[in-house]
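Missing here: one protein chain of the complex. Every other protein chain is in place.
Order of writing sets the chain letters: A, B, C and D. Residues in each chain are counted from 1.
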Amino acid sequence: MERKFGEVVIDLQNISLSFGGVKALTNISFDVRKHEIRAIIGPNGAGKSSMLNVINGVYHPQEGRIVFNGQERREMEPYMAASQGISRTFQNIALFKGMTVLDNIMTGRHMKMNCGLLSHMLHWGRAQKEEIEHRKKVEEVIDFLEIQSIRKTPVGRLPYGLQKRVELARALAAEPELLLLDEPMAGMNVEEKQDMCRFILDVNDQFGTTIVLIEHDMGVVMDISDRVVVLDYGKKIGDGTPDEVKSNPDVIAAYLGTSH
Amino acid sequence: MNTANQTAAANAAPYLSVNNIEVIYDHVILVLKGVSFEVPKGGIVALLGANGAGKSTTLKSISNLLGAERGDVTKGSIEFKGTRVDQMTPNELVKRGVIQVMEGRHCFGHLTIEENLLTGAYTRSISRRELNDSLEKVYHYFPRLKTRRSSQAGYTSGGEQQMCAIGRALMAKPEMILLDEPSMGLAPQIVEEIFEIVKDLNGKEGVSFLLAEQNTMVALRYADFGYILENGRIVMEGEAKELANNEDVKEFYLGLSGEGRKSFREVKHYRRRKRWLS
Amino acid sequence: MLYREAGQFKASYQEDSQIFPIRQDRVGFIALLAFFFLIVPMVASQYWLQAILTPVLIFSLAALGLNILTGYAGQLSLGSAAFMAVGAFATYNFMLRIDGMPFLMAILLGGLSAAAVGILFGLPSLRIKGFYLAVATLAAQFFIVWVLVKFPWFSNYSSSGVITAQEINILGYAFNTPESKYLLTLLVVTVLALAAKNMVRSTTGRKWMAVRDMDVAAEVIGIRLMRTKLQAFAVSSFYCGVAGALYAYTYLGTVEPEGFNLTLSFQILFMIIIGGVGSILGSFLGAAFIVLLPVFLNIVLHSFVGAALPPGFGSNLELMIFGGLIIFFLIVEPHGMARLWQIGKEKLRLWPFPH
Amino acid sequence: QEQYIGLPSYRVGPFGSNGASLFGGWIDYMQMINERDGGVNGVKLTWEECETEYNNARGVECYERQKNRGATGNSAFQPLSTGIAYSVLDRVAQDKIPMVTIGYGRTDAADGRVFPWVFPMITTYWSQASAIINYIGSKEGGNDKLRGKKIALLYHDSAYGKESHAVLQRLAERYGYQLTMIPVASPGNEQQAQWLQIRQLRPDYTILWGWGVMNPTALRTAARTGYPREKIVGVWWSGSEEDTIPAGDAAKGYVAAGFNPAGTGFPVIQAIQEHVYASNRGNMEDRSRVGSVLYNRGVVHGIIYVEAIRTAQEKFGKGKPLTGEQMRWGFENLRIDDARLSALGATGFMPQLNITCADHEGAGVVKFQQWDGAKWNVVSDWVSGDRQLVRGMIEESAAAYAAEKGITPRDCSKEM
Partner (left out) sequence: MTFFFEVLIGGLLSGVLYALVALGFVLIFKASGVFNFAQGAMVFFAALTFVGFTEVLPGWTGMEPGSGGVFWLSFALALMSMVVLGIATEKVVLRPLVNQPPITLFMATIGLTFFIEGLVQAIWGNTARGLSLGISDEPVMWMLDEFDMMISKFDLIAAGIALVLFVVLALLFQYTRVGRALRAVADDHQAALSVGIPLKHIWAIVWGVAGFVALIAGLIWGARNGVQFALTFTALKALPVLILGGFTSVPGAIIGGLIIGASEKLAEIYLGPFVGGGIESWFPYILAMLFLLVRPEGLFGEKHIDRV
């Protein structure tokens, strides 16, 4: 199947990041094009999560340039990244534990809401109207991810897989342009992975969202991603279509092993 | 399969047996509704099932870690080597050789990797030398940990933490390990390695395993026996090989259909209902 | 079987997001309000109005303030009493120094002054977390009281540092009976409690909770930590400030800075923890518990078994039982009385089936 | 017939040990009156304690709880805490219950015209401050010798500690001593900095205006920095066994003011021993503290109450319990002269008292005692302050209060 990709959305050039003595990323460059699903793979501790953290401003790389939508930036706080349309999910679930599923997702949408404190205190009128309007949007996301039945459940009580799904919902509620997914399918069984893939593909298709995906399940990566970056010990050792990467000897040695 | 193991398993009295337990969280949320199964000595038993089926809860009720989450075993009994263990503290259980590797790593964030591993040997009163030997063995299994031995665990990557958690349990020199989702977040190579380690420990040292695993494919490849848990009930059980060939298991847990592996891209929105969810 | 929501369908999101989505709760709440507004002032004795209900309401408000900060926004604070003091002294000075200042306006301004001070002392929260922050807020506790003692201007140069609240007069009606003071307090507290409920079920509240539950994730989804935390400090201090003003005007009548001491701050903290961290209802339950329990113990120990106990022992026993009960409650339900209430309701919903 | 007396006491918390002695003495005296005399003209005294923990809100609750108890309601309120006293100041007038604050509370309430319901009896802080200066003057051989002397005031940094500032400053202007005021932050369990300052300053006298743990700490730290204890003059809340015993040897030589001396030699204390402790009815857990300064102060409270009841009964009918209003009259017309004191077995135990409509203070004198390492010894006769100066200041302050609250002072010539 041929897929059409647009221009470069984000371009990472010569990124290096280290923590004290640990070099998490060394001189890494790659780009992500509009509407594509870009996977990052690599052994544990290779620096994949760190890469996502660099993209949305949680980590500030010591060296390198990031060009997002044509604008170059070096340092940027995470909330700015969010306001420019970058959303993400986390490797270790980072939901707001004390809140219900619905509230979590509504929080994800807060940037689109602009009532102030006082109208919130009053509630009736503007704040209520806004709340209901956005509730509708959020319900769309809920329908989309098929989590209607757990709307009012506190997220802490949910099983792991559903929590991951709620996290995705929260990210989607912001209607992001670029979606960063850190191991969204870890800890899921095949059935759930299939669901998750379906959602990711649908998001990508229906909303045209660009996706950067970290995943260890090679089945998934090879099936749904358009291009793959391979990291190892903070260095880039491969980049290309799934098929190219699959046959790259460096990648086989460092990551895939012989059984694949 | 290891035939010696199997016969031994068949002859021995049940090693770990869980009889009809019921678990309630917070006094109101009923999660396990009468679960019973056995793990024979030297066996590897896999506990499979969807998210929220109650796998972790089962493991935690065996290792008695439920109390810390305000959960309670309200019915049934758990026996290990013929003695009831459901009222024992986790410490006593570890001393008797049962240890759990918790889901979600739970490393001690402020301790270094090596200190994390050393805490695993807390229950063993052993000399410094033996301790070092044990450490070396773990480092031998997970070379990656050795390179990060003096980093604070909180700052290591997800996979490194997973290895740390497993390594920490090995330090206790257990007879029986309750492994909760060992493969989560690990690179495929490491997953294989970890299961090789499981097989190795099982074969060479006779350690028994109870695995809760989502990666059914791998789990069934290494396990002798499997139970499938859904909604707090055991819905299916059988030899691992049989299960792997069961049509339903194939479809729902292995992602295989009649024509072999389906691409994740091709999956449909609507699927056949599971038969046991009538 | 009575407490069921079966048959109550929500046809719109508006209905679904009501404060009390279940009809029985709604009816109950209205009945409760009617009881406290209409019946209580008629039947309650002066003792109940002045010494129990009014302080419980005021402490509830202060607890609500702290709960906004600690329970919802996750910033542990031990300085609530100081913000109450700011509210009380600011209100006093607005009343004193501006001719014809309407009382409610003065209270509002008093609350706002407390909010301003709250923002100031909230600044460290941007970097400091958890118990470190708690101890740092002690700085506010001691510093504010010190300032109020040290600069006599605040107490209008009264030689003792004590301020005497002016008469409360709203639209020509003097609030000088226990009933009227109680009603005024109840009104202010009800309005502010509803406002608080509205806040916490809106984006404002969700942002607070997000920061509380996981600040890194909150920042990543675009929440400005600084603004959100300071906002929580401001709102919380506002509530505490208003509570302080009521404490001076409708409860004690005369207050001194030292009255707003660390003990009071701690008491307010007890209230939210016993009542339920992150719960509006909990603030009220906790305040009632912490105010009533010692009184109850005191009456029981001194009036009924007092003669049998050696002097002093009764008071010590009171302390021990109070401490013991706090521990007992936490063990029974670490999330406070509000959660106990909730679990009770859940059980009631299932009743008569066990699960 | 019973006369109900509500006692908002505190036996726990930071000042619990003070409360235990004081309320103990008070209760023992009332017990003694019941045992020995069968009450006051046949009216038995009954009392009920209510634990306040020295906390204002709980004090108010106690006040409200007790105000309608007994046959006639609570007939007088006495919380032994300035904070609580302030908190019920408005209420007592409304409820027509007199409030007695002996040795604490609002000083300007001594002006009975503005504060008809408040009785800060015996002496006020301002009288005390002035009396202390007079005492120091007498040690130096006359107040004119004070010129050029250095006096330090080490005070509890609170409203209480600052009560004396105005008086001491005015007197400094008059007598020409140099006054340095050094605050100690509450609770005062560390005073290194303050005493180093004092050591540098080398004042001739240091007035210790403390409360609770601040007192023993001051004495200990003084010892440590070598400041002679004989030169420290404490106020009555700094001059009890609770302050000196914890300080150990460091307290030896320390002088403090008081409106009652310590000691068990007084007939009134003997009577308590005989009628109460002999039959094991005493209220003190630690019997060795019977006769301590605070215990005796409690007895003084008892005497004043009983005498006021007696006085009021003369007017309103013997053998009947009194209402708050009647009690107020009793307090306002209380006269305890030497003859009465000796009849009470309290000669030298407390000063003569003469309360009038305008003057709710009634005595304005203190005695000084010195701690010898084991007990307090009286070292002066009753010392009066500058009555005129103090009264002037009281009236000034009361008038300001009256203006702020819109109170028209009573005209005392019309009373009776």
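Keep in mind that, in the parts below, a contact is a pair of C-beta atoms (placed from the backbone, for glycine too) under 8 Å apart; a residue touches a chain by one contact, two chains touch by 3 or more.
Here the structure is a predicted model, which means the values were calculated and not measured.
> In the whole complex, not just what's shown, which of D:Ala71, D:Ala93, D:Ala166 or D:Ala185 touches the removed chain?
Only one of D:Ala71, D:Ala93, D:Ala166 or D:Ala185 touches the chain omitted from view, namely D:Ala185.
> Sort through C:Val43, C:Leu171 or C:Ile331 and give me the one touching the missing partner chain.
C:Ile331
> Which residues does subunit D use to touch the chain missing from this display?
Contacting residues on subunit D, toward the hidden partner: 11-17, 20-21, 157, 181-187, 189-190, 192-194, 196-197, 199-200, 212-213, 216-217, 220, 223-226, 241-243, 245-250, 285-286, 289.
> Touching the absent chain: which residues on subunit C qualify?
70, 76, 124, 127-132, 134-136, 138-139, 142-143, 145-146, 149-150, 215-217, 220, 262, 266, 269-270, 273-274, 277, 312-313, 316-327, 330-331, 334-335
> List every residue of subunit B that touches the chain not included in the displayed model.
Residues 63, 65, 67-69, 89-91, 93-95, 99-102, 106-111, 115-116, 118-120, 122-123, 152, 154-155, 168-169, 172 of subunit B touch the chain that is not shown.
Going forward, only the chains that are shown with their structure count from here on.
> Leaving subunit C out, group the remaining chains by who still touches whom.
So the groups, subunit C excluded, read A, B | D.
> Going by CA means, which chain is nearest the middle of everything shown?
Answer by centroid distance: C.
> Report the inter-centroid distance (CA atoms only) between subunit C and subunit D in whole Å.
About 36 Å, centre to centre.
> Return the distance between the CA-based centres of subunit A and subunit B, expressed in whole Å.
About 29 Å, centre to centre.
> Spell out, as numbers or ranges, the residues of subunit A touching 2 or more other chains.
Residues of subunit A touching two or more partner chains: there are none.
> Among all residues of subunit D, which ones touch two or more of the remaining chains?
none
> Determine which chains touch and list them pairwise.
Inter-chain contacts occur between A-B, A-C, B-C, C-D.
> Within the complex, which stretch of subunit C touches subunit B?
Its residues touching subunit B are 343, 346-347, 350, 355.
> For subunit A, which residues count as touching subunit C in their complex?
56, 58, 77-79, 81-83, 87-88, 90, 94-99, 103, 106-108, 110-111, 113, 115, 117, 120-123, 127-128, 131-132, 135-136, 139, 170-171, 174
> Spell out the part of subunit D that touches subunit C in their complex, as residue ranges.
The touching residues are 10-12, 16, 20, 23-24, 27, 48-51, 53, 55-58, 60-61, 63-65, 67-68, 82-83, 86-87, 89-91, 106-108, 157-160, 162-163, 166, 185-186, 283-285, 397, 401, 404-405.
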